[in-house]
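As you look at this complex, bear in mind that one protein chain is not there, while each of the others sits in place.
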Amino acid sequence: MMYSEKVMDHFMNPRNVGEIADADGVGQVGNAKCGDIMKMYLKIKNGVITDVKFKTFGCGAAVATSSMATELVKGKTIDEALKITNKAVAEALDGLPPVKMHCSNLAEEAIKAAITDYKRRKGLIEDDGDCNVCCLRCEDIHHHLNDDDE
Amino acid sequence: MMYSEKVMDHFMNPRNVGEIADADGVGQVGNAKCGDIMKMYLKIKNGVITDVKFKTFGCGAAVATSSMATELVKGKTIDEALKITNKAVAEALDGLPPVKMHCSNLAEEAIKAAITDYKRRKGLIEDDGDCNVCCLRCEDIHHHLNDDDE
Amino acid sequence: MSARSIYFDHAATTHVKREVLEAMLPYFSENYGNPSTVYTIGRTSKKAIEEARETVARIIGAEPREIFFTGSGTEADNWAVKGAAYANMKKGKHIITTSIEHHAVLHACQYLESEGFEVTYLPVDEYGLVTPGQVEAAIRPDTILISIMFANNEIGTIQPIAEIGRIAREKGICFHTDAVQAMGNIKINVSELNVDMLSMSAHKFYGPKGVGALYVRKGVKLTSFMHGGAQERGRRASTENVPGIIGLAKALELADMNMEQHNRKLVALRDRTIEEIEKKIPFVRLNGHREKRLPGNVNFSFEFIEGESLLLMLDLKGIAASSGSACTSGSLDPSHVLLAIGLPHEKAHGSLRITFGDENTDEDVDYLMEVLPEIVRRLREMSPLYEGIRSSKE
Partner (left out) sequence: MSARSIYFDHAATTHVKREVLEAMLPYFSENYGNPSTVYTIGRTSKKAIEEARETVARIIGAEPREIFFTGSGTEADNWAVKGAAYANMKKGKHIITTSIEHHAVLHACQYLESEGFEVTYLPVDEYGLVTPGQVEAAIRPDTILISIMFANNEIGTIQPIAEIGRIAREKGICFHTDAVQAMGNIKINVSELNVDMLSMSAHKFYGPKGVGALYVRKGVKLTSFMHGGAQERGRRASTENVPGIIGLAKALELADMNMEQHNRKLVALRDRTIEEIEKKIPFVRLNGHREKRLPGNVNFSFEFIEGESLLLMLDLKGIAASSGSACTSGSLDPSHVLLAIGLPHEKAHGSLRITFGDENTDEDVDYLMEVLPEIVRRLREMSPLYEGIRSSKE
């Protein structure tokens, strides 16, 4: 497994680490069992993300994708932020090793989870109990990783 | 497979190669299928082996054991010659590699076969059709070789 | 990246020692003959590997004809486990092993399960130990093989091999031990230990990668694993890796000669590191046994952080170490060994393994203790799992 320089930069100097005490939306995805937890805090004004912070328990790629994801959403509207895909996060980092691609899923899901939390707080959506990636079990993700190996 | 210096000496400078036109006993053992044929010619006077020659088709060890066997029987009485064992031939050559030990059997048998031929010619024994090593099939010898490998 | 460059991962692999490489070099381009041939240059190779075989045999108290060279420790393990299973399947189909074996043994056993064998994976205690009593209790009339590793590659725990060997011998069951980590660190005599088969791998004791050996006691029934030519007395096909075999023997010879000094040094480094980490860093747990432990092995779990991040930060400081983190293996499950000794997933993910070697010094440990506490602190600051804890500490 080899990380790009950009991944290493975001790992060593992660942008926006921390918490926002009075966040408008907080999302946490992943679980300690799988070795990856991402927690994202959003400050939102007039539908625009004005501040963002994260905390991550996870590998180098998890930290770097968290950091990159916060950079990508900052200043964006909610709708723009929701369009950020895991591919976009990975590409912004000049790619991730195949076995680490699930970390970029986690980043996409963390953004979505934080915005969902914001919307829920605002009464914009109902709690529909929809499953997101954090419901996947390690084995499922693992299985997915090896899909291309027959 | 590594030969002793003595084996190499007897291979390179085999003693008593050739035929004896008026031999008193001739014995041939082995077969071309197995890759080893030894033919031994004896000249016998008053029960003493006065001359001996051999021809061999076979590997280095076969040539060397033939050569050594002729050296060992020369000047011996028939009874003494019959007591020469394959072990004695191998020892006289400073040993043979384990996979080549059957060659020393061949030498012992060649001596016996030539003496038997002599006795038969003299009417000293009846042709009893006794089996000697040349009746063994390659597979039997082969099997025997690997005996010590479980 | 860093001015320093310190290698603390000798359980993963070691460098080839100068004397070892020098012993190997003539066999690449000069004495390159195929040992199966009859001419001079082939006989030179043959002689060299037979001498290597004698060296290995002498060091472990075996006969030369009981040593078979392989292409790796993994191959030795696969051969031993599958070979003994197939050779004895008429007698029974039950195998006993432990839950903390290296994957080379574990996955071979799992494969055998798919082939109709039954495998008992003995659990271990919190230190990673099995007891001879456990082994004895697991034996059934149809048990044909006991395979228990000599020392664990992750937590360094050393098993009671002699006692297990005695039981196996009494019951007439074939006993294999994966000694890949023990070799070069522990004096091993296969006769005294009643071991029937033993695996080793050269690159773990300053020899080259891609060569191992399996000791097979005379009389042990074993089918072939590598079918083909008549090399290794017809039991392990492939043109012999002559330089590799020479390297393995030379490395083992050096290790055997230096054993005492090597151990004294490594134990000192190990014990000092364990002591200082426990003193300087909170929320840590030493994994493995304090005494029954490989001389160079240190393994800690650091709560709230993930191992790969820790390794990357150490690497940026010039320190090479290892972790039981799933992330380092490309899998998502952390070390089966750490789970087997009872660690919850999140602690298993946050483990660090430091394994010392001959070239390490006290200064290396000074440097480690300079950078490690700060790295752990930094990663904990970043961790959502640490949030509550931190405030209570600060």
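In order of appearance the chains are A, B and C, and numbering begins at 1 in each one.
Simple rule for what comes next: a contact is a pair of C-beta atoms (placed from the backbone, for glycine too) under 8 Å apart; a residue touches a chain by one contact, two chains touch by 3 or more.
Only a predicted model underlies this, so the values are computations on that prediction, with no experimental measurement involved.
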| item | value |
| --- | --- |
| Visible chains in contact with the missing one | A, B, C |
| Omitted-chain contact residue, chosen from C:Arg169, C:Lys209, C:Arg272 or C:Arg377 | C:Lys209 |
| Candidate in contact with the missing chain, chosen from C:Val16, C:Ile96, C:Ile167 or C:Leu214 | C:Val16 |
| Touch with the omitted chain, as defined above, among C:Ser201, C:Thr273 or C:Ser351 | C:Ser201 |
| Sites on chain B contacted by the missing partner chain, in the whole complex | 1, 8, 11-12, 14, 17, 19, 28, 32-39, 55-63, 99-100, 102, 138-139, 141-142, 145 |
| Missing-chain contacts mapped onto chain A | 1-2, 60, 146, 149-150 |
| Where the missing chain touches chain C, by residue | 1, 5, 7, 9, 12-18, 21, 28-30, 32-34, 36-42, 70-75, 77-78, 102-104, 107-108, 110-111, 201, 203, 208-211, 224, 226-230, 237-244, 308, 311-312, 314-315, 319-322, 328-331 |
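Convention: only the chains that are shown with their structure count from here on.
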| item | value |
| --- | --- |
| Furthest chain, CA centroid comparison against chain C | B |
| Whole-Å separation of chain centres (CA-atom averages), chain B against chain C | 53 |
| Geometric centre distance via CA averages, chain C-chain A, whole Å | 38 |
| In chain C, residues with contacts to at least two other chains | none |
| Two or more partner chains touched - positions in chain B | none |
